[in-house]
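A single protein chain has been removed from this complex, and every other one stays in its place.
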Amino acid sequence: MSRQGTRLDTKNVNSELFTLTYGALVSQLMKDYTNVEDVNKQLERMGYNIGIRLIEDFLARTGSGRCYDFRDTADKIQMGFRIFLGVTPTITNWSSAGDEFSLQFESNPLTEFIELPDHCLNLKYANVLTGVLRGACEMVQMEVTSWFAQDQLKGDTVTELRVKFVKRLEDAIPAGED
Amino acid sequence: MSITISAVRPRTSILDKSLSRGRGEVSLSCYALLFSELVQYCQNRVYTVPELQNKLAEMGQEVGVKFIDLLFVRERSYKREIKILNILLFVKSTLWKALFGKEADKLEHANDDERTYYIIEKDPIVNKFISVPKDKGSLNCAVFTAGIIEAVLNGCGFPAKVTAHWHKGTTYMVKFEDSVIARDKQLEDR
Partner (left out) sequence: MTVHNIYIFDRYGTLLYYYEWNRLKQSGITREEEAKLMYGMLFSIKSFVNKISPLDTKDGFLCYKTSKYSLHFFETPSSIKFVLTTDVGAQNVRQFLQQIYSQIYVEYAVKNPVWQNNKPIKSELFKSKLDAFVKQSPIFVSKAN
């Protein structure tokens, strides 16, 4: 099953084209919105739209089934980053309850050429990623939230994306049945 | 006493980092979905197909302007092209390879207009997954790529207008300004 999946369209594009296209999008948003918070929100929303579709590609490629537990989820998210962005974040800082972990990035194709000017310090440049995770997990019946705990663009040594499990979502019941 | 210029004190400035070799890759689906968000975002902010095309072309230009820098900073051996044919070949092979990992399929000169050239790409990646709704028949999202080409040509000193058309897949029509043609002729005369 999984072998069959990986045979699929594994074509890649130059990551710089990706970086610059994302950059053009963010700068367009900065022009269109006066409030940086709105840009963050819009990026998250776009990420969500990408996530709900990217998950299908992930499932088709890997042939993976539903996650057994949240550690399993963490591994799959890590795998997703490797497949789609060509980077492997480190999974770390598990909470004692096992419902929260961090992904640490040493590099991130989204932010390759980026330096934030002072008036953009509240911009969560890579916020699209939090949306991607939310969308992708929602499609496999999991509600998660995520946020940047550290950010290289803000002077931190690493970029740390914190992911928190919220709840399991149930399958919809057809109308008229219960 | 110190004067604060930036609120963030970076450990290393971005200019201290060495430029990557540009071999990094991301998956095509990832790119396609990002592009699709970009198209939809633009679409929600305009009313007509031409407006949408303009918006996409503008964003492509933004990418193009930065991409020339990348290419030339990385490859010191690139010399400055002064002939139309050479700059077109540069676009067709070098730029295309850097962007899409392959050369463009074809380069042609229009029979009836010396200012016009065609770069033909059967299956551009930005259109790979796009099925244009019938009510938007003329829309070709490859105008984004056209924007990249246009910015590169302008940046290299060959002002031109580049548009994308549905013809043999996608055809990018490059129309140089008269001054460019005149300059080229002068060079020939010498």
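Labels A and B are assigned to the chains in the order they are written; within every chain, residues are numbered from 1.
FYI, a contact is a pair of C-beta atoms (placed from the backbone, for glycine too) under 8 Å apart; a residue touches a chain by one contact, two chains touch by 3 or more.
Bear in mind the structure is a predicted one, so any value in this text is a computation, not a measurement.
Within the complete assembly, A:55 is the residue of A:13, A:55 or A:161 that touches the hidden chain.
For the chain missing from the display, the contacting residue among A:121, A:140 or A:158 is A:140, taking the whole complex into account.
What subunit B contributes to its contact with the hidden chain is residues 29, 32-33, 35-36, 39-40, 128-131, 133-134, 141.
Residues of subunit A that touch the chain left out of view are 1, 4-5, 8-9, 49, 52-53, 55-57, 59-61, 63-66, 139-141, 171-177.
The working rule: only the chains that are shown with their structure count from here on.
Within the complex, the subunit A residues that touch subunit B are 9-18, 20-25, 27-29, 32, 42, 46, 49-50, 53-54, 57, 83-86, 109, 112-116, 118, 121, 154-155, 157.
Those residues of subunit B that touch subunit A in the shared complex are 6-11, 13-14, 20, 22, 24-31, 33-35, 37-38, 40-41, 45, 59-60, 62-63, 66-67, 70, 98-101, 125.
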